[in-house]
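My questions will all concern the structure given below.
Entry: subunit A
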Amino acid sequence: MRRARALVAGLCTLAALASLAAAGCGRQGPAQDAEEPLTVSAAASLAEAFGRYGEGVEGGRPRYSFAGSDELAAQIRQGARPDVYAAANTKLPEALHREGLVERPVTFTTNALVLAVPADSAIDALSDLERPGADLVVGSPSVPVGSYTREVLWRLGPQRAELILAGVRSREPDVKGVVAKLVAGAADAGFVYRSDVVAAGGRLRALALPGRLRPQAAYAAAVVRGGERHALARRFVGGLRSGRGARILRAAGFGPPPR
Partner candidate 1 sequence: MGARDPLSEEEGAALELGAELRLGAFDLEIELAVPAGCCLALAGPSGAGKSTVLRVVAGLLRPDRGNVRCGEATWLDTEAGIDLPPELRRCGYVFQDYALFPHLRAWQNVAYGPRREVRGRAERRRRAEALLERFGVAHLADAYPRTLSGGERQRVALARALAPRPRALLLDEPLAALDSRTRAAATRELASVLREAEVPTLLVTHDFAEAATLGDTVAVMAEGKLVQRGRAADLAARPVSAFVADLTGAVVLSGVARPGAEGLTLVDLDGGGAIASVDHATGPVTVSVFPWEIALEPPGGSGSARNRLAVEVASVTELGSRVRVGLEGPQPLAAEVTAASARALGLAPGRTVVATWKAAATRLTSS
Partner candidate 2 sequence: MSAVRPFRAIVTVALAFALCFLTLPVVAIFAGTPPGELVASLGDPAALDALSLSLQATLAALAVIVVVGAPAAYALATRSFRGRSAVITLVELPLVLPPAVAGIALLAALGPQGLLGGWLEDAGVRLVFETAGVIVALVFVAAPFFISQAQAAFSAVDRTWLDASRTLGATEARTFLSVMVPSALPGLLSGLALAWGRALGEFGATLIFAGSLSGVTQTAPLAIYELFATDLNAALALSAVLVAISAALLLSVKLVGGRVAPGLLAR
């Protein structure tokens, strides 16, 4: 008797769990494998813009993984298979393309490297960083924002570059780390993208760098090979260059793709 009752209780529990699971799956969207949302690995600087872009793409809001472009590339080399890879440079997607891991990359936007300071900072120009005392935060050399930063500084000449680099107090694994240190008031200045200053909503001020210093920060995205939803992924990448995608990127502080 008791055994029978336990059996019934067990079956009921199983049924409840099964229906919960079914309901959970159903909420994600139409119950078809092909319509499952895309998985997108994207540079940390794209977080806000891609978040908005994702609201209206085919297949529902993608599952995003935002991190340093270099970390994401390393994950793909280690066997991770997102549907789309979007980097803050063209170098990393091209390298993955040469290795046969992704399809031909599409350069879809540009960004400007700026010197960001807290809104109330007294720092007004790059030359202010050459005096000792200013705490500078940069991206680590392997992440695009870090390599752009080095490019800019070396164009100033080795002497000035050394002076500025002496003030570097931290090399963050991605650009959001730099932004966070500035927003928290831990650092006095940092090299980030214009879009990051826009995203920080008034708490940071961008000091534009002179035109001759400005590096070409072009963003490229590519469809990762080995995924099952290539068509959907290609439409995601294609939509970034024009129309709604382009408008969202422009509003977030990104520039038009180079011609």
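Behind the choice of candidates: all candidates are chains of the complex that A comes from, given by their letters.
Some points to look at:
We adopt the following convention: a contact is a pair of C-beta atoms (placed from the backbone, for glycine too) under 8 Å apart; a residue touches a chain by one contact, two chains touch by 3 or more; residues count from 1.
For clarity, every value in this text was computed on a predicted model and none was experimentally measured.
Subunit A shares a touch in this complex with candidate 2, selected from 1 or 2.
Residue ranges on subunit A touching candidate 2, taken from their complex, read 68, 70-71, 73-74, 77-78, 135, 137, 140, 142-143, 168-173, 177, 180-181, 184-187.
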